[in-house]
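Rest of the complex left out; these chains stay put.
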Amino acid sequence: MFHYTTIATLLALMFYFYTSVQVARARMLYGVKAPAISGHPDFERVFRVQANTLEWLPIFLPSLWLFAYYLSDAFAAAAGAVWIIGRILYMLGYAEAPEKRGLGFAVQMVATAFLWGGSVYGVVHQMLGA
Amino acid sequence: MFHYTTIATLLALMFYFYTSVQVARARMLYGVKAPAISGHPDFERVFRVQANTLEWLPIFLPSLWLFAYYLSDAFAAAAGAVWIIGRILYMLGYAEAPEKRGLGFAVQMVATAFLWGGSVYGVVHQMLGA
């Protein structure tokens, strides 16, 4: 039973969905019609927030669940919450200027590294113990 | 055992693979050479069909499996089948014009929302019951 990890996952997906809604809004606001994905720097920053979140989901989600399985449901969920906070900071920073996306990026990267590293430790520990 | 959800997953991945084959074909057909991802609107629409399917897979697949785990393998798979149908409609519509991608998009979004919402209900229900 990984209830807390499940909740962290569902919240992360909700946030990610929100970034894609922002892209749809930015398309209308800045007049960038599909299928174009460039043409206005304000649109492109909003687009990159979604794209970068998408780029990190395949590292984040598997690391989150392997950590939960090998080590702890609660700690996985806590790191998942930190990841979401980092992602929100990244979105808010990037909306102002590309230079301001660094803090949020670092926060979500540390959370992901913690989950990935913990999974490595967990699987090696179990294999050596077996 | 989540056999039906497994089958829905494997079919969804096959469809997604098909959208990337279409991108390779469109590269040749419209003379858009890698690494470019723009240059001809017909190519860009085909490219965006794959990209948008990719963008939704990380919401769809985890929601599908959490729904299957917490509620029902068969209903998860049925919603997965609706998702694939929505994705096919989206592809066929977008191939004609950007304006015609709305119906398929709505169908796959409703299927995803059903899976996501069901997962939220399922995990909360189990936590309160335990």
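Lettered A and B in written order, each chain numbered from 1.
The rule we apply is simple: contacts are C-beta pairs under 8 Å (C-beta built on N, C-alpha and C of every residue); 3 or more make two chains touch, one makes a residue touch a chain.
As the structure is a prediction and not an experimental result, all values here were calculated from the model.
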{"item": "Full complex stoichiometry in copies [only 2 chains shown in place]", "value": "3"}
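The rule is short, and it goes like this: only the chains that are shown with their structure count from here on.
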{"item": "Of all residues in chain B, those that touch chain A in their complex", "value": "38, 41, 44-45, 47-48, 54-55, 58-59, 62-63, 66, 70, 94, 98, 101, 116, 119-120, 123, 126-127"}
{"item": "Interfacial residue positions of chain A with respect to chain B in the complex", "value": "1, 3, 6-7, 9-10, 13-14, 16-17, 20, 33-38, 50, 54, 57-58, 61"}
